[in-house]
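First, the structure itself, so that you have it in front of you.
Removed: one protein chain of the complex. Kept in place: all other protein chains.
Take a look at subunit A:
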Amino acid sequence: MPEETIGSCTVKRLSILDPQGNADEILLPPLRGEDIRRLYELLVLSRTFDGRALALQREGRLGTYPSILGQEAAQVGSAFALEKSDWVFPSFREMGMHITLGYPMHLLYQYWAGDERGLVSPDDLNILPVCVAVGTHIPHAVGAAMAASYRGDRNAVVCYFGDGATSKGDFHEGLNMAGVFRAPVVFICQNNQWAISVPYDHQTAAPSLAQKAWGYGFEGIQVDGNDVFAVYRATRAALEKARSGGGPTFIECHTYRMADHTTADDASRYRPPEEVADWRDKDPVLRLRRFMTQRRLWNEEYERRVLDEATAAVDEAVRRAESAPKPAATEIFDYTNAELSPRQERQRKETG
């Protein structure tokens, strides 16, 4: 018997908008001028939110904070494709997704200042609390997607995580089950090239993360994660597929973490400044602005207005977050269980 090839995997990469702002006309999603402006405004708002968070942290007004700088297009572009009724299982570095879906920014600040109340998703959104234990939420997204199928809902489920999370057992178990049960779930992996100090090539020997989906029997695609159009297009297609019974998709957003891992980290200890400089030229906001300039969707006056509005919104969010009443000590008990045990009641009295 000769050896035969019983399968082979091709890995696709989608990019639409290049760093100079030139777009592939055929692949460009059918977005109106106002949608494109909205995307731009969300990118700017996300970046403004993030810059302020870093400043607040330096002043001791926020706790440890993970910057999204450089990853805005991966987050805004994907979330822009979602319906409000979809379910989202985030990791901890997707504030651009929150902002795009309309999650109140003051709650985000409250959370990163160390206040549980910032995790309370508004009733019209199904965004789960930030998942700090890397990758452990992946099976939950699959289960929620199976539940949506079971109920016959048209909702899709989106799960965000980083390149580091793909090394976890939960990633394998979750993706395998998604494939087996053809769950309506979209995995959005922000491959920002680093997991704290561990670079991509130390995280996996695979040349792409997208190809991992092949092993689970469903489609994986790499997109230029700094290209908001490519991210949007791929996510939309994956969501449509999920809603119409086509099963899961894995989207690898190829992007870069421009900042330190968190405010508790110093990336200069482990990564070369030239690498960071290279990626600066691929900036997601800059490239959309270049595109819009070509299309006469952008001018200085518009820029000023967008920045002013973003700054005002962020100012207001900070004000609201910081004027929230201090939580009472007894609140540490309030949601431990639906009902407190007699022992917890006794302990609660001790704090109050």
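The working rule: a residue touches a chain if its C-beta (ideal position, glycine included) is under 8 Å from a C-beta of that chain, and two chains touch if they have at least 3 such contacts; residues count from 1.
The working rule: contacts and distances are computed from a predicted model.
For the chain that does not appear here, its UniProt entry gives the protein name "Alpha-ketoacid dehydrogenase subunit beta", which is one of "Alpha-ketoacid dehydrogenase subunit beta", "Sugar ABC transporter permease", "DNA ligase (ATP)" or "Glycine betaine/proline transport system substrate-binding protein". Contact with the chain not shown here comes from a single listed residue; of A:Lys168, A:Arg243 or A:Arg320, that residue is A:Lys168. Check A:Ala53, A:Met97, A:Val134 or A:Ala242 against the missing chain and you find that the one touching it is A:Val134.
For subunit A, the residues in touch with the chain missing from this view are 63-64, 92, 111, 113-116, 130, 132-136, 164-165, 167-170, 195-198, 202-204, 264-265, 269-270, 326-327, 329, 331-333, 335-336, 341, 343-344, 347-348, 350-351.
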